[in-house]
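Here's a structure for you.
Shown here: the complex without one of its protein chains, the others still in place.
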Amino acid sequence: MATAAQPAVASDAAVPGVRRLHPILAFIRYQPLGAAGLFVILVMGAAAILADVIAPYDPEAIDFVAMLTAPSWEHPFGTDAFGRDILTRIIYGARTALTIGFVSSFTGCSLGAVIGVTSAYFGGRVDLAIQRFIDVLLSYPIIVLALVVVAVLGHRPIGGIDVNLIAAIAIPIVPRVARVVRSSALAIREMPYVDAARAGGYSDRHIIFRHMLPNVLAPYLIMLTAYVAQAILLEASLSFLGLGVSEPKPAWGLMLSGDSANFYQEAPWMILFPGAAISLAVFSFNLFGDSLRDWLDPKFKT
Amino acid sequence: MKALTSTIAAAILATLPLAAVAETPQRGGTLSWAIIAEPPTYDCHATGTFAVMQRVAPHYSTLMKFEPGNYPNIVGDLAASWDVSPDSLTYTFKLHPNVKFHDGTVLTSADLKATYDRIINPPDGIVSNRQASFTKVASVEAPDPLTVVFKMKEVDASMMTNFASPWNCVYSAARLKQDPNFPAKNIMGTGPFKFVEHVAGSHWTGERFADYFRKGRPYLDGFRSVTMTSAARVNALAGGQIDAEFRGFSPTERDRIVRALGKDANVLQESWLLHMIITFNTERKPFDDPRVRKALSLALDRWGGSTSLSKISLLGAPGGLVRPGSEWSASPKDMEKWPGYGRDMAANRAEAKRLLKEAGQENLTLTLMDRNIAPYVTAGIFAIDQWRQIGVKVEHKQVELASWYALQNSGDFEVFVDSFTQFSDDPSNVLYKYASHDRSPVAVHRAIDRELDQLFAEQARTADKAKRLELIRKFENRAMEQAYSVPLLWWQRIVVMNDRVKGWTMSPTHMIYQDLGDVWLAGSR
Partner (left out) sequence: MLRYIAKRIFLMVPTLLGVAVLTFFMLRVVPGDIVEIKLRGDGGTVTQEVIERERERLGLNKPVVVQFGDWMKGLVTLDFGTSMWTGRAVIDEIGVRIGLTLQVAVMAAVISVLIALPLGTISALFRDTWIDYGVRIVTIAGLAVPSFWLGMLMIMGLLTFFAWSPPVTYTPFTEDPIANMSQLIWPALAVGYRYSAVVARMVRSSIIEVMKEDYIRTARAKGVYERLVVGRHAMRNALLPAITVVGLEFAFLIGGLVVTEQVFNLNGIGRLFVEAVGRNDFIIVQTLVLLIAVMFTVVNLVIDLLYGVLDPRIRYA
């Protein structure tokens, strides 16, 4: 990682003083918004990991006595129509959102990167075929493709994680990443060391994975962050439409779906807090992703 | 919250005496009402969805109908008088003279015969959804222009209900002769309203039919049914953009509308001929074991669930296989004897745990298939929580309606949240759901139980009500003990409309009383 990021950071050396600061401090100093985003992400991540410890209630336990209670010391964010604590469900919801967000973004970006680099490396007909297929996938708006994939695959929860939902979110990411990575990789293909490796008799696989992929790490990382935000939003939208995460599993989009809107006068907290949680998470990832992009490569545009 | 509840109670109470006082109906006005689904066809013989029924009912007449304001009493619609032979094998109907179709032609018994022939023996390419209800009919005859005679192969105690079914819209024989599929895309009946237009996804309109055979009806100049989402209809009714919605609202939706409309809200509530069912796949282990099914049924706190869930969802009272409160229903005392209906939940849960242990299923894990809309989701969340309390772990698998049907028919499920609805409380219509899998396509629990089939067939041919009731109780007890499919809760129907809408009849089903012939609007806009 360090070696790969080096050339990009080196080009940023125009900013005086960067070199003298510790990289993390430098990031905070020159990208305060990004640092703030990162901080929120870390807090949410911690909450997601420690949900069992810090959440005050069981997220799935029905408590009819506490139905629709307003925010109070006992229930800081109030309760829903089943008497379930909203704060608890938002904390566990962070686990759902971050897991699905990270895993689908990681899957989509990694697959996209491999396809992009492969396409650039081989060029010619392979490249043409892959690019035409990517054209096809790019013609679908993200949510449309995701909806079709959900309809096709249905739901398959394995160990509490719906792998098909992750696939539905990851697939629309693949062509977008592949396209960007390909253009970066095209430049790298012309580098002398790739020629050298080829002359040295290394296999295509070796060259792709050892020489080319590490060099597209910067755009990869930037897109990984950006697509976590997209994936969280997409999961929320699908769950809102009733096609994502299944009740009673806590998920932010799901908390807004169905007839929850009908409770807005008696229990506006049912709508306010989950929506705010989605917004905050996506916002933080966007802030961080933006800054990361400026930091790693000011000229890079997705 | 408290204040609100009392306002609603007041609103409900207020409507009861008002409805009893006869007001003088006023002519004129256009009734605008909401509906949440698009019709898949215009042909009421071919479907079972209210999206068709509520839209086409104002355009058609039926042979018999349920008496407005006096459900489930049956009266004539097109039939002026009727006669059932003592052996219950011949039904003779005399039609009203001078009944006109919207195209000006006069209705005769030939139209009735063509209509019923189409239902009983649909020609190629025609879908008849009600064929099964008329299997015992031997022939339909039209001896003279105003007489229709039905000859039966054997006695069917449910026959009058079948004649009153809102689904048997009477079509024109001439039009059917030209094109048997005419009603799928055209509307042409003898009902109180003529069809004007249908804009897909937007609205459906009808105008007063001046030559309607009931004098002085309809009162309205026309109606406009507007297609909208479930959430939008609440806003639209609360904001006065529409006058009514006839399917039903959840209690929270009701509260929102009442709060917005105040005195102008008219709330009507009744139990609904629709119930949630937990269906087990009896071909899958361990649900082939009656002890496991019984344990899972025992663990459901129906009384407690009803009290709370009825405040937030469409789910209402606990009941047996027939609608609680109907003439065929068991009393609450009888119900308490069934597994899972006893009031002592601690004892029920202990017994459930014991049964699971006995069956070697103490660590049972199951997948509950469910739809992805309210109140199915509500029922699923509730059942999962109940089963958790006896140590059963549940994975909730929510699917779209098409998959829900596909999975239940293919048997690719363990347990699922099932439902059933009919247009009347007639026992043959509703117990059908609980018969053997090979006799009843809707009995998707996949079990064969000849004892139940025997009881079902016997009650179907028993005209004596007391004897029929006794057979129904036996059927119910057996079904509850075996627990292939068990009722969870019945739904509640809550209709809210603007108080200016008068003359509409509330009933336990959203399929009947929709011809709008007696509906009128008080005051003018």
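Read from first to last, the chains carry the letters A and B; within each, the first residue is number 1.
Note that in this section a contact is a pair of C-beta atoms (placed from the backbone, for glycine too) under 8 Å apart; a residue touches a chain by one contact, two chains touch by 3 or more.
Because the structure is a prediction, the values reported are computed rather than measured.
S.K.: Decide which residue listed in B:84, B:160, B:260 or B:522 touches the omitted chain of the complex.
M.R.: Considering all chains, including the one not shown, the answer is B:260.
S.K.: Which of A:35, A:142 or A:186 touches the chain that is not shown?
M.R.: Final answer for the missing-chain contact: A:142.
S.K.: Would you indicate which residue among A:70, A:126, A:152 or A:191 is in contact with the undisplayed chain?
M.R.: Only one of A:70, A:126, A:152 or A:191 touches the chain omitted from view, namely A:152.
S.K.: Which residue from B:35, B:51, B:64 or B:112 sits in contact with the chain not drawn here?
M.R.: B:51
S.K.: Which listed residue (B:407, B:469 or B:501) would be found touching the missing chain in the intact complex?
M.R.: Here the residue in touch with the unshown chain is B:407.
S.K.: In the whole complex, what residues of chain B lie against the chain that is missing from view?
M.R.: Contact residues on chain B toward the absent chain are 38-41, 46-52, 125, 127-129, 131-132, 184-185, 199-203, 226-229, 231-233, 235-236, 238-239, 241-242, 260, 274, 400-407, 409, 418-422, 429, 432, 441-442.
S.K.: Against the chain that's been left off, what residues of chain A make contact? List them.
M.R.: Per the touch rule, chain A residues meeting the hidden chain are 32-33, 132-133, 135-137, 139-144, 147-149, 151-152, 154, 229, 233, 236-237, 240-241, 253, 256, 261, 264-265, 268, 271, 275, 278-283, 286-287, 290, 301.
FYI, only the chains that are shown with their structure count from here on.
S.K.: Quick check: how many Å separate the C-alpha centres of chain A and chain B?
M.R.: Inter-chain centre distance comes to 46 Å.
S.K.: Within their complex, state which residues of chain A touch chain B.
M.R.: It comes out as residues 60-62, 64, 67-68, 81-82, 151, 154-155, 157, 242-243, 246-249, 258-259, 261-263, 265-266.
S.K.: Report the residues of chain B in contact with chain A in the complex, numbered from low to high.
M.R.: Residues 1, 4, 230-231, 234, 250, 252-253, 255-256, 259, 304, 307-308, 311-313, 370, 372-374, 377, 380-382, 384-385, 388, 395-400, 403 of chain B touch chain A in their complex.
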